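And then chain A:
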Amino acid sequence: MPQVSMIPAPCRVLEALPQNAHDVRFVVEAPPLPAAAFAPEPGQFVMASLPGIGEAPFCVSALPGEGTAPGTFELLIRRTGRLTNLLTRLRPGETMYVRGPYGRRVDWERFEGASLIVMAGGLGLAPLRAFVRRALLRRDAFRRIDVMVGARSPDELLFKDELAAWKARRDDVHVRLIVDAAREGWGGRIGVITTLLDNFEGEVDGSHAFLCGPPVMYRHCLKRLLALGLYEGHLWLTLERRMRCGIGLCGNCQVSGHYLCQEGPLFSYRELRQLREAV
Partner candidate 1 sequence: MGARASVTVRHLTRIEGHGNLVVEIEDGAVRRCDLEVVESPRFFEVLLKDRPWDEAPRIACRICGICSVAHATASVQAVEAALGVVPGPRLRALRRLNLAGEWLQSHVLHLGFLMAPDAFGAPSIVPLAGSHPDLVKRVLRLKRLANEICRTVSGRHVMPVSYHAGWSGYWPQVAELEALQAGLAAARADVAAFVAAFGALAWPAVERATEQVAAVEDDGAYPMMGGPLRTTAGRAAAPSAYRELLEEYLVEHSASKHVRPAGERGGGGATIRVGALARYALAHDRLHPDAAAAARRLGLDPATTNPFDAVPAQVVELVHAHAEAERLVTALLADPAPEAPVPPRRPQGGEGVGIVEAPRGTLIHDYRIGPDGRVARANCVIPTSQNLASLEADLRVFAPTLLDRPAAEITHALEMLVRAYDPCISCAVH
Partner candidate 2 sequence: MRRQKAMDQEVYRFPRSRLGALIERLARDYRVVGPVRRGAEHAWADVGPGAELALDYPTTMLPPRQFFAPPRELLFRFRRGADGRYTCHEPEAERPVALLGVHGCDLTGLRVLRSFHESSCRDRVVTGRLDRAFILGLACWAPCTAEAFCRDMASLESEAPAALYAWDLGDVLLVKVLTARGREVLQDVTALEAATSDEQVALRHRLRVRHEAFPSHLRFPPDRLAVALEAAADDLLWEATADRCLSCGRCNLVCPTCTCFDVGDEGTLDGAAAVRFRRWTGCQVPGFSKVAGGRDFRPTRAQQLRYRVVRKGKYMPERYGMVGCTGCGRCIAHCPTHISIREIFRQVGGGGGAGAAA
């Protein structure tokens, strides 16, 4: 395996679109890579940093050329601490420092011909958005597509316009939204995301499911989907761990000896079940 440097490339922010009080959607110029082009796959991430402040992993939430201008990609960054306080304040024309993409490249042929179930809680939609976009781009390769999105409140919902656009595609993709609590004016469902599985009309047999969200959501959705009969090798989760290097060196992301930054962060439940302290 070739050595990958930890030196980032300066990347111009093209658009900075606040989603709510703490999430910002960024359209970013792809890093100019000398050898290969910057070609992330769904589920992969980049390390983004600001000099003198720090560096952190962020999932690519829209891939270059997949509904984006070529040579650009998107990140969705939530303000939570030292680095993200400042990243979320970047304006168009300013620079963030990016290296990657990192993480396992999932072979998409394995999903073809199957139905897809996507379940995203909160920030979990950031990585899963890239999956849905890829699937819609190659719509013919899949059978039914179900997208379930949960959020704490309607304000917290990410990519609202895009969700509406997906919804408008009707039977192309079955989009259902749910929020923990709502103020007046919310016509949709209220409750936790698992309840969307209560009278699930989609297909389970032979489907692939993709999950991303807070740890509690994993525990409950996992149980429900397995109970519905989903094969555990078709249940995909993304794991969050501290990652300092992204290239399998720093060890922070280890689970049972596995370096998630390289072997993940996307895993099938079948793989994860073997790993102590994984979920």
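The candidates came about this way: all candidates are chains of the complex that A comes from, given by their letters.
In this section, a contact is a pair of C-beta atoms (placed from the backbone, for glycine too) under 8 Å apart; a residue touches a chain by one contact, two chains touch by 3 or more; residues count from 1.
The model shown is predicted, which means the values in this text are computed figures rather than measured ones.
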Selected neighbour of chain A [touch, this complex] from 1 or 2: 2
Residues of chain A touching candidate 2 in the complex: 1-3, 6-8, 10, 49, 51-56, 80-81, 84, 95, 97, 215, 240-242, 244-245, 247-252, 254-257, 259, 262, 276-277
